[in-house]
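One structure, as structure tokens, below. Some questions next.
A protein chain is absent from this complex, but the other protein chains hold their places.
Moving on, here comes chain A:
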Amino acid sequence: MSRQVRAGEQLPPLEIPITRTLIVAGAIASRDYQDVHHDAELARQKGSPDIFMNILTTNGLVGRYITDHFGPTAVLRKVAIRLGAPNYPGDTMVLTGTVEEVTEETDAVTATATATVKVVGANGIGRHVTGTVTVTVSVPSGGAR
């Protein structure tokens, strides 16, 4: 169940359709009841064209993107994101990632790699999210030498 991780590796993109359901389900699952994440009328009154995804959902999706890719041994250590263009309903966000740096630790039994991955989530109007994720994964012992 382990695989190698190399700096420069590109993660396959993940397309996420931004539905109203995703925005609302994500907001409620993260216990964020700010009206701009579920009530289009109030969102418009506050100057937004529609409801938009909350940061906790973006955070969750970025985490999922990384653990989906690195598999069951992946353990998230750090997720740092910055939001830009909002995710409005009807848009699609495409997450892409690049492994920037890998450090390995090996003992007699196991080897782990800690990877720093740059993540970008682009939607129809720009970059919704840019971030850095640090993740630890099991790798084949001595495999990356």
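Everything that follows uses one rule, which is that a residue touches a chain if its C-beta (ideal position, glycine included) is under 8 Å from a C-beta of that chain, and two chains touch if they have at least 3 such contacts; residues count from 1.
By our rule, contacts and distances are computed from a predicted model.
K.L.:
Not counting the visible chains, the remaining one has a UniProt entry; which protein name from "Electron transfer flavoprotein subunit alpha/FixB family protein", "APC family permease", "ABC transporter ATP-binding protein" or "OB-fold domain-containing protein" does it give?
P.N.:
"OB-fold domain-containing protein"
K.L.:
In the whole complex, not just what's shown, which of A:5, A:18, A:62 or A:93 touches the removed chain?
P.N.:
Residue touching the chain left out of view: A:62.
K.L.:
Could you please point out the chain A residues that touch the chain left off the display?
P.N.:
These residues of chain A touch the chain that is not shown: 16, 22, 25-26, 28-34, 46-47, 54-57, 59-64, 67-68, 72, 75-83.
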